[in-house]
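Of the protein chains in this complex, all but one are displayed in their positions.
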Amino acid sequence: MTTTAPRANATAAAVRRSGARRGRSAPFAFLAPAAVLFALFFALPIGYAIWLSLHKVEVKGLGLGKGARSEVWAGLTNYTDALTDSELLDGALRVLGYGAIVVPTMLGLALLFALMLDADRVRLTSVTRLAIFLPYAVPGVIAALLWGFLYLPDVSPFYYVLDALGLPQPDLLDGGPLFFSLSNIAVWGGTGFNMIVIYTSLRSIPAEVYEAARLDGCSQFQIALRIKIPMVAPSLVLTFFFSIIATLQVFAEPTTLKPLTNSVSTTWSPLMKVYQDAFGNGDLHAAAATAVIIAVVTLALSFGFLRAANSRTQQGEPR
Amino acid sequence: MTSITARKSAPAAGTTPGAAQAPPRPAAGRPPLRHRIALLPTAALVLGAVYCLLPVAWVLVAATKSGRELFSTFTFLPGTGFTENIADLHAYRDGIYWRWMGNSAFYAGFGALLSTAVSAVSGYALALYRFPGREAVFKVLLAGVLMPPVILAVPQYLLLAKVDLTDSYLSVLLPLLLSPYGVYLARIYASAAVPADVVEAARMDGAGEWRIFTRIGLPMMVPGLVTIFLFQFVAIWNNFLLPYIMLGDDEKFPMTLGLYTLLAQGSNTPALYTLVITGALLALLPLIALFLFIQRFWSLDLLSGAVKS
């Protein structure tokens, strides 16, 4: 931290000095494309989703024929329905349990691998870097098949090995092990992605920074702990921030395992409920309300984290 | 000190597997210390690689199996049907798979390029200018990821339908151009890689803001930007829901959606598993090539260092 702080301050000071005089409009021009895209493809759809969440379809009689359906104001009924649905709360709890496994494991491994890729005298970095990233690139279309072949007792090579060794064979798709099976998919798929984020940050640290430390006789381990990790702190915050969001919006992993077992319901996670409402039951209104609730919870948790991380970073600064 | 020299003198080390395995070139008269391999980290990385590759290896093995072997032979036992699977995939509806692959390449390549550009200018502006509402702008952009994409796809469809753009290439491209993740990442990389004093010096020389960005900021951000490009490319390449909602014309489908039509053929028609697996395997190849190509840009600290001094 100490190393970055002076420079960050210098940046701010320098820009304040001249930025006030010239290029006052420059940042707005630079941000214009993002602003337009945001307005069109985020703000408007989000607004529409909120509008949807406050309405509902009302059907008359048999609901057949023209004019049998109309969209009417629903007030907060979609929200109260969602919040009183015990399935949503259960789903939220399941997701918290899942996130408690996934986030630390995935980011811990990502940081570890990134530091090792960046360390000196490490071999095979190119191959391993690609290998660890590759799961991120495997398309989800075949995920259920893939994990079916690896998790289902009758076809899994792991069960085969356990059987040969005479070890007990847990049911990977039920109870406690199910959480680990789901987490494993997420860790497998996400570690490489986060590793690359941290690794790229490590690569952009100017080499001179290490010189002094090295001359002082710091070991690789000490350099990693005292210099590298603090310097990539912004990237760590970023990966944490987005991992929290990804956890609260978890959808792909349980959806992958759903067809393989009786233990994953169609509403296992809150976002699965959203999907089920919108695409299974065709009730966009209920789906939108649940989505807004998820978004608000995500907002509280992720931005709360961001605030906590920022205040810690600022406390760490000497000046 | 010496290790730094080694890293600087061989920026391309680690570009290809071969280069990584070659012994590091001895730099200015220093000891055989570097010839030792750091065993523990290497072993940990190899372990991680094996963990990650195992399920990928299944894709590879399964793609070699004929439809007959797929469900009947041991999971990791290679089969005999690889060439036949490729031929079948190629023959399926007159080779429409290649068209999907081309579509995917277009969506992902073009989309990632534009998206990276948007991320770069936005991230640069957010990192290097201080202006009223900066944090607010940043936070609002970030808040865009809070609403699950699942629920945005339908409004996005209805919106594009108003301007008659659904079922077009643009309908899949446009909503993906802004990536809050990319903007955040670009901001971090820009504030780490572009020193304010260099920007200030350029200003003193009378360079315009745009020129400073393209000539000084952009080159320094390259390692970060290629990462953003890579992420966006893979994200669009594997994106499913948006094209699913937007596109009706299977000639415009990306690969993921196309393969899905082979899987979900209705309850009375069995899924074409072998074709889907083979298709998914082939779809990995461009991503591997992209990764290998892109990773050479991660060693550009030499370049940014040179600009700084």
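Structural remarks
The first chain written gets the first letter, and so on, giving A and B; residue counts start at 1 in each chain.
By definition in this document, contacts are C-beta pairs under 8 Å (C-beta built on N, C-alpha and C of every residue); 3 or more make two chains touch, one makes a residue touch a chain.
What we mean here is this: contacts and distances are computed from a predicted model.
Missing from the rendering is one chain, named in UniProt as "Extracellular solute-binding protein" (options: "Sarcosine oxidase subunit delta", "Extracellular solute-binding protein", "Gas vesicle protein" or "Response regulator"). In the complete complex, the hidden chain is touched by one of B:85, B:166 or B:295, namely B:166. Residue-wise, the contact with the chain that is not shown comes from B:260, picked out of B:107, B:124, B:181 or B:260. Only one residue in the set A:30, A:136, A:149 or A:210 touches the chain that does not appear here, and it is A:149.
Interface residues of chain A with the unshown chain, by the touch rule above, are 56-69, 81, 145, 148-149, 152-155, 174, 259-263, 265-267, 276, 278-282. Although one chain is not displayed, its contacts with chain B can still be listed: residues 67-68, 71-72, 93, 154, 157-158, 161-162, 164-168, 170, 244-245, 248-251, 257, 260-261, 263-271, 273.
As a convention for this text, only the chains that are shown with their structure count from here on.
One inter-chain figure worth recording: chain A and chain B are separated by 16 Å, centre to centre, where each centre is the mean of the chain's CA atoms. If you check the complex, the residues on chain A that touch chain B are 4, 7-8, 10-19, 22-24, 26-31, 33-35, 37-38, 40-42, 44-46, 48-49, 52, 109, 112-113, 115-117, 119-142, 145-147, 149-150, 155-157, 160, 188, 191-193, 196-197, 199-201, 203-208, 210-211, 214-215, 220, 234-235, 238, 241-242, 245, 249, 251, 271, 274-275, 278-279, 284, 287-288, 291-292, 294-295, 298-299, 302-303. Within the complex formed with chain A, the chain B residues making contact are 1, 3-4, 6-8, 14-17, 19-21, 24, 34, 36-38, 41-42, 44-46, 48-56, 58-59, 62, 71, 74-76, 118, 121-122, 124-126, 128-131, 134, 137, 139-148, 150-152, 154-156, 158-159, 174-175, 177-178, 181, 183-185, 188-189, 191-193, 195-197, 199-200, 203, 209-210, 213, 223-224, 227, 230-231, 234, 237-238, 240, 255-256, 259-260, 263, 273, 276-277, 280, 283-284, 287-288, 291-292, 295, 298-301, 304-305, 308.
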